[in-house]
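Sharing a structure below in structure tokens format, with a few things to ask.
One protein chain is absent from this view; the other protein chains keep their places.
So, chain A:
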Amino acid sequence: MRGNNWTNVLINIGLILFSLACIIPFWLVLMVSVSGQNALAKYGYSFWPKEFDLVAYKFLIHDAEPIIRSFGVSIAVTIIGTIASLAITSALAFSLSRQDFPYRGALSMFVLITMLFGGGLLPWYLVYTKLLHLQDTMMVLIIPGLIGGFNVFIMRTFFMTSIPPSLIDSAQIDGASEYRTYFNIILPLSLPVLATIGLFVIVNYWNDWFTSLVFIKTDTLYNLQYFLYNTLMNAQYLQAVADKAHIDVSTMQTQPLEELRMAMAIIAVVPVALVFPFLQKYFVKGLTIGAVKG
């Protein structure tokens, strides 16, 4: 028995170490964001700052209008995109899940091919810019993330395995149209898979910087991730933002740019860290649904 106890202790130590390794980088960035400016210049980034100072967060709350706006762009795109994506994906999945739908084979193939082959970056870019003229609009941040073959197939598998076909049959014998079947029977019974896919889509939109990198030039349309990207890659960018703010810089020798930068990374992580523990069980469930066939 004693041997077992020791094994347990060792196992837990191993897991605690790995968990710590996962969190420690966030801790470092958090501590930099609350560091005092002088201590930071002298001692560099450390896990326990020599001086605490919340100036970066005060700055964020009061003055940093472009940062707040980028936050707003991210929130708007994520909310609109997620709702639209769930509606479109589930409607397609519902059609493909119906055994009596004669085109389901062909249309499933149509979806599957998009998962196997892509035209590449340049043609994709040209479709959105030269054909649809959507560069530099909020729409281009939303449209590419609306649908993905993988999500369609996960939903279809769920509809086929978790909703008995007899339920659909009897509803339709009672005179329910396809639309009513979809809204009043399928969707209410599919909350677990909607939560799973919803989590995928939310994270996808919230973390997206690539679409902005390719299509967005106007800085009022920067989302939070792209704003972060610009401040990391280009020191002058944050300087320019800070210069425009009304903060009373006369009391400081220099602006708190290092802290500010790290504070922004923290506010980008917080929403995900808050939402995800609640949706975690759906996420794990979604991973095990998996297969594309059916």
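By definition in this document, a residue touches a chain if its C-beta (ideal position, glycine included) is under 8 Å from a C-beta of that chain, and two chains touch if they have at least 3 such contacts; residues count from 1.
One rule holds in what follows: contacts and distances are computed from a predicted model.
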Problem - Protein name as given in UniProt for the chain not displayed, "Gas vesicle protein", "Molybdopterin converting factor, small subunit", "Beta-ketoacyl-[acyl-carrier-protein] synthase family protein" or "Putative aldouronate transport system permease protein" - result: "Putative aldouronate transport system permease protein"
Practice task
Just name the one of A:Val34, A:Ala56 or A:Leu92 that touches the chain not displayed here.
Solution key: A:Leu92
Practice task
For the chain that's not shown, point to the residue among A:Ile61, A:Ile79, A:Leu126 or A:Leu191 touching it.
Solution key: A:Leu126
Handout entry: Residue ranges of chain A at the interface with the undisplayed chain
Key = 4, 7-8, 11-12, 14-16, 18-19, 21-23, 25-26, 28-29, 32, 40-41, 43-47, 88-89, 91-92, 94-96, 98-103, 107, 110-112, 114, 116-127, 130-132, 143-144, 146-147, 149, 152, 169, 172-173, 175, 177-179, 182, 203, 206-210, 214, 225-226, 228-229, 232-233, 258, 261-262, 265, 268-269, 272-273, 276-277, 280, 283-284, 287-288, 291-293
